[in-house]
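All protein chains but one are shown at their positions in the complex.
Naming follows writing order (A and B), and every chain is counted from residue 1.
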Amino acid sequence: MDTHGHGHDAGHGHGEPTSFWRKYVFSVDHKVIGIQYLITSFLFLLVGFGMMMLMRYQLAWPSPPDDFDPEKMSLVRSTIAKIFGDKMEYGFMRPDFYNQLGAMHGTIMIFLGVVPLGVAAFGNYVLPLQIGAPDMAFPRLNMMSYWVYLVGGIVMMSSYFAPDGFPQSGWTSYAPLSIVAPPGQTVWCIAMVIIITSSLLGSINFIVTTLNMRAKGMTLGRMPVFVWAQLVTAVLLLLAFPVLEAGALLQLLDRVAGTSFYIPKDMMYGSTVFPAAGGGNPILWQHLFWFLAHPEVYVLLLPAMGIVAEIIATNTRKPLFGYREIVGSMVLIGILSFVVWAHHMFLSGMRTSLANLFVTTTLTISVPSVAVLTCLLLSLRGGAIRFNTPMLFALAFLPMFGIGGLTGLPLGFAPTDLHLHDTYYVIGHFHYVVAPGSLAALMGATYYWYPKMFGRKMNETLGKIHFWMTIVPMNFIFFPMLFQGMWGMDRRLADPTLQWHNLPVQGWSVIMLFAACVLLLGQIPFLWNFFWSLRHGEIAGENPWNATTLEWACPSPPPHGNFVTPPEVHRGPYEYSVPGHKTDYWPQDEAA
Amino acid sequence: MSSSHGSAPAPHSAEDVAAEVRTYLTIFGALAVLTLLTVGVAYMNLPHAAGVVVALVIAALKVFLIATFFMHLRAEGHLIKGTLAVCVLLLLVLIVFVLPDLGLHPIEEIERIESSHRPSIYHHVGEHAADAAGTAGHEAAAAPAHGAAEAH
Partner (left out) sequence: MSTQVAETSTGISHAKLGIWTFLASEIMLFGGLVSAYVILRSGSAHMAIPPREMMGVPLATFNTFALITSSVTMVLALAAIKVNDMKRFARFIGMTIGGGILFLCIKSYEYNHKWHEGITLSSNLFGSFYYTLTGLHVIHVIGGILLLLYILVTGLNGAYDAHNHERVEAAGLYWHFVDLVWVILFPILYLL
């Protein structure tokens, strides 16, 4: 047992685990679990990305031209036609297959990709290190959370083998369409309940760890911004996810047990009355869903903000501008995110007075978001900036998230939302927040904490290639979406050209496809870099970035139990360039 | 040593525990009386609104007693009390914000919908739109949810 005696689950000592299985597969060490999450969620991101590539290919050339000759198909088209058979005859997608890919792309990217990467992977790995804890509060619960997540992901993917394939009702699964949808949707509900369970286990662990296992001297006001972001995120997950669990349970019962929570009286389906008692309300699903899904947006965002704050402070060599303001704004974002959900539902026919209320709360929540962004921007001022790969990603986050946030304002106003709702404008808006925003920050985090995880740095040149080949194409994919949406092109259409008013903006889709191809190619240097650097990267010491926070005070990679001697914290997290100190960084645990 | 760390140092002396037991039994008596009371009131067939208020007040009182004394919330610090307060507040937000949208239809309106036996595909829209019609004429025309696609 470690001498400091941080509280531990009974029976979990700190002896070295022995067998391979205990050490790398069924490990209770937060670092191994974090890396398991990292790899799994990157795999899921790749799967979701692949689905997106197919959809973009379909959208670029949605239907055969008049002079289409099946004998003279391009190599790409004939290959795709061969692989997917009747789902993509002659390489043109069947509309229901398009719906399946759309639903799965959203579900995978959000619930199996970005959230596990931002919260579970980096949270698991870095959070205990940053607060100076030897492990999470409930290590076995932590392991369970990963395996439940993996099972949930596999169940979700297995819906492919259900009759009629993947669920088709979009990641939002609006009732009553989702009630009458093919069996894949049932699998979706079950998988969601499993994933939510995993997430709840994780958030309980995060909350207890952060509150209870801080090192001596690590007061709440000395916690790094990333830890604060994880704490707020965990609270959001803890309190918002059960409501969706309730909603998903009701949807499941509607589908399999003949209840009618979301089925109105005498609902017509096809040409007959749907066989259920009726009396429910489909809008109820929207309320329960968005009560989770809006906080979920901030679950995607807050860890990214925390990461960017860490990277910026380290690489500008000066304290963050407004630490307290950033933390306060994050907490405020967390609180407000629970009272804005119905701005996704202005078109559902809600009464104007209620819509006005949600317009007001929505515009209010933009204030703390802008405050965080402004603080991060001002942190750059007068800094001796090091333009390494993590810093490039962090810097790119600022304008990208800015575009994402500002394009959200017209969606927060009910009058403009009535036009823009369910168009590509919405898609462009939230992808700006999540892809070049959150995901870029998470890639930056990978470069930033890689030396801690594996003891070696990633290659800088490859990293910079990866950076430019990621951020530039992303803008060529998502910015045209804003044009298309303002023009009135609806989302979720396998063939937008069927609506003639979309023809003038159809050409953008071809550009977006090529940009997506560049984006795909741009990930090759990253993958190569990730695996190559495991053995050949520049050896990193304890503290390769000369940073101040506690994760850099233990060996890279940290041993089981993390710290050689339990750290003691003497100052705030970002004491850079303190006048009179011998180096330009003053680690939190360095005695004065 | 564990229990000596809580915000309320565990007493453990026999007299203290005996006092605790007396409190528990008193609370048990109160809960029993309240249960009988709520059932009795239900059988009095009060006006609907009054009946709802009385039943909810009694339920809230019972919840309060259980949480305060059986779950020792009285002795807990701000952290745990605050967490619970946040939960209750969020649920209130959920109910209060959704009720005017989907619930609380005036009785006359419900009767009107019931009396107009329209086996129409838009019946469920009518249910919702009838509510919106009073305050939001222009939005009432919009079909719920994914009606957006059809609107074009």
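Keep this in mind: contacts are C-beta pairs under 8 Å (C-beta built on N, C-alpha and C of every residue); 3 or more make two chains touch, one makes a residue touch a chain.
Just so you know, these numbers come straight off a predicted model, no measurement behind them.
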From A:102, A:247 or A:368, residue that would touch the chain that is not displayed: A:247
Where the missing chain touches chain B, by residue: 1-7, 10-12, 14, 17, 20-21, 24-25, 27-28, 31-32, 35-36, 38-39, 42-43, 51-52, 55-56, 58-59, 62-63, 66-67, 69-71, 77, 79-80, 83-84, 86-88, 90-91, 94-95, 98-99, 102-105, 110, 113-114, 127
Absent-chain interface as seen on chain A, which is shown: 5-11, 13, 137-138, 200, 203-204, 207-208, 211-214, 218, 238-243, 245-247, 249-250, 253, 257-261, 265, 276-281, 284, 287-288, 291
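In this section, only the chains that are shown with their structure count from here on.
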Residue ranges of chain A in contact with chain B within the complex: 174, 177, 211, 239, 243, 264-268, 273, 281-284, 286-287, 291, 338-339, 342, 347-355, 357, 418, 421-422, 488, 490, 492-493, 499
Residues of chain B defined as touching chain A within the complex: 79, 86-87, 90, 93-94, 97-98, 100-102, 119, 121, 123-124, 127-129, 131-132, 134-136, 139-140, 142-149, 152
